[in-house]
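What follows is one structure encoded as structure tokens, with my remarks underneath.
Just one protein chain is left out here, and the rest sit where they should.
First chain written, first letter: the chains are A and B, and each begins at residue 1.
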Amino acid sequence: MSVAAYPAPAGAARTRIVRARLREIVIGGLLTCPLLLFLAAAFYYPLAYTIGESLTPEKGTGWTLKNYAGFLGSRDGLGVLALTLWLALAATLLSLVLSLPLALYLRRRFFGRRALQFLMMLPITIPALVGALGLVILYDRTGWINVVLLKLHVIGAPLRIDYTIHGLILFYVWMFFPYGALVIMSGLGTIDPALEEAGRVMGASPFVVFRRVLLPLVRGSLWAGGVMIFLQCFGAFSVPLLAGGDYLPLGVKIYRVANVFLDWPQASAMAVVMGIIQAGLVIAYQRAGRARHLS
Amino acid sequence: MTEVRLALEGIGKNWGRLAALTDISLKVPRGMFLSLLGPSGCGKTTLLRVIAGTLAPDGGRVMVDGADVTRVPTHRRNMGMVFQSFALFPHLSVADNVAFPLQVRGVARAEERERVSEALRMVHLDPLAGRFPRELSGGQQQRVGLARAIVYQPTILLLDEPLSNLDASLREEMRLEISQVTRQLDITAIYVTHDQREALALSDAIAVMNHGRIVQFGSPEAIYRSPADDFVARFVGYANAIPVRIAQGCVRIEDGGCALATPHVGLEGAATAFIHASAVVLKAEMSDGPNRLLCTVVDTAFMGDHVEYVLRQEVGLQLKARTPVDVPVFARNAVVAAFLPPEKLIIVPRT
Partner (left out) sequence: MTAAWLRRLLLLAFALFITLPLVMVLLEAFGSDWFGTAMLPAHWTLRWFVWAAQTVDLVDVMLNTVEIALLATVFTLAIALPAAWAIARYRLPLKPVLIGAILFPRMIPEITFALGVARIFYAIHLTNTAVGIGMAHVILAAPFSVVVLVSSFEGMDPRLLEAGAVLGCGPLSLFRRVTLPLALPGIVAAALFSFLASYNDFVLTLMVYGSDTVTLPVQTYLSLGNGYLSVASAISTILLVPSLLFLLGMLRMVNPETLLGGLKGA
């Protein structure tokens, strides 16, 4: 004999439930309205406007894809894109090289650990503009770095770091590595410390433990951290504005084209492409994250 | 004389001003199953770590087969370790977990496969070789941990409270497994636990630890029947501790005056008389016999296969008693006569 199922509510009971649900939706809707309306007006509408403007010619009316062609089809445009991506990639890799040992070291307790954590947060908490300013002063021809290196006879002539590509990469690393470091630290924290102990007792030297136990388990965090850093580098503005010199990655280039050359349609097209790439990366990253968690 | 597999000489370890280990000295012969028994914080896990090499002692030496290994790093000590949290590598399958120490040692593939299968068979897990740790139950994971720890034939097997993370029902099964495997391999084992029943059941010898020192070392019987001090007695499960004073061979309950008949004691002065709850005999108020204490029943609890009592004597002494279920049960506030059979009393000097 089967067990009788609980009867579904009918009649008056059902209307009560439906009405309560409707009430919930209406009140919920009213509560979120202000935020949604604001975003629609202040964000989505301007965004749509920019997309629209990207499809209009610089002079005249009508629709055109010339702005996109001009950007993605020209050597100059592709050069800007390539520069932005290459800067981001190089800075990301270097940042990861810096972040992993740092995160590994911060696992144990030692005198000054809190201070180190504070320091690590510094670049991402202060305004990028101030950080960029400080970097430019520090790495200038007559800045401390050069002065000390010259005094120690490590170099014979002052190094040019400001306004160079490698300088820019260095500055990006300074600005954005904490994003990755935090992710890696978080990931390392989920690893049972007994695993390393087990590895060592079983005969694996510290290096082998790192390679065969820690690294496989921290790989996900390395990817996640790397993507976070990459995204920040891709969208960087203040740092290249101050310290890029002749190198104009995408953000700064868009600003130039809009405010200096006043070619808003062209700038809009570039902004749209930039937006698509960045949003695309974020979405891909989130999908990958979800896939990983499900496995 | 059987060879000494592990010898500890004067091991000491401090955390700042706190002495975690003080002057630990032990000799463990080949094939012995030794338990380090004590409450949390007594230093037993610290000592295990010193033996394994993951912790460097501040003083003393660790000798394995006569060689000083105090300075030898962990990964060269060739010991095995089973962890409370299992510590299985989540990114490797069961077989790969067990194969790990063999791969690290560069063992040939064919031999590796054989030894892994053998180890898994010993813990009855060979069909699960391809699974991953997250797919296994706690008990299965710990068996993999055991297989992994012995597959490379370590000189000493260290076990850090391996049963603590298992459900109570699984513990006994796993305990038998550990006993079987270690006996089969005739391996020297050091077992850390706070559970005296585990220690009593598994060990050839027990080192009872408290506050960083070994307070008694001996066989399970010796420790159970003749605890060295009241800490050990309490820890090993004596529920009743009666403060007594001994003068000229006469044992008297302190603050009560009543004398107790006991087996011959060679002590004088302050001491504690221990007796198990199950050894206390309860009879009706009117009855008579040696070591009779008139008590009121403060509380009773029916535990299914026995009944537990909390009794209070007139002068304030509290006793715990345990009776089987087939004798009449005494109600709360009833007055009973509690008898402490002299041969069941253990007298231990008070520290």
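Criterion: contacts are C-beta pairs under 8 Å (C-beta built on N, C-alpha and C of every residue); 3 or more make two chains touch, one makes a residue touch a chain.
Just so we're clear, the structure is a prediction, and the values are computed from it rather than from any experiment.
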item	value
Visible chains in contact with the missing one	A
Touch criterion as defined above, residue of A:G134, A:P193 or A:P216 at the omitted chain	A:G134
Selected residue (touches chain absent from view) among A:P46, A:G73, A:P193 or A:P216	A:P46
Residue, one of A:L55, A:I165, A:A258 or A:A288, that touches the chain absent here	A:A258
Hidden partner interface residues of chain A, rising order	24-25, 27-32, 34-36, 38-39, 42-43, 45-50, 53, 102, 105, 112, 114-123, 125-131, 133-135, 137-138, 142-147, 150, 174, 179, 182-183, 185-186, 189, 234-235, 237-238, 241-242, 250-251, 254-255, 258-259, 264, 267-268, 271-272, 274-275, 278-279, 282-283
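Here, only the chains that are shown with their structure count from here on.
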item	value
Whole-Å separation of chain centres (CA-atom averages), chain A against chain B	54
Residues of chain B touching chain A in the complex	52-54, 73-81, 83-85, 87, 89-91, 100-101, 104-105, 148-149, 152, 158
Contact set on chain A toward chain B in their complex	192, 194-195, 197-206, 208-209, 212-213, 216-217
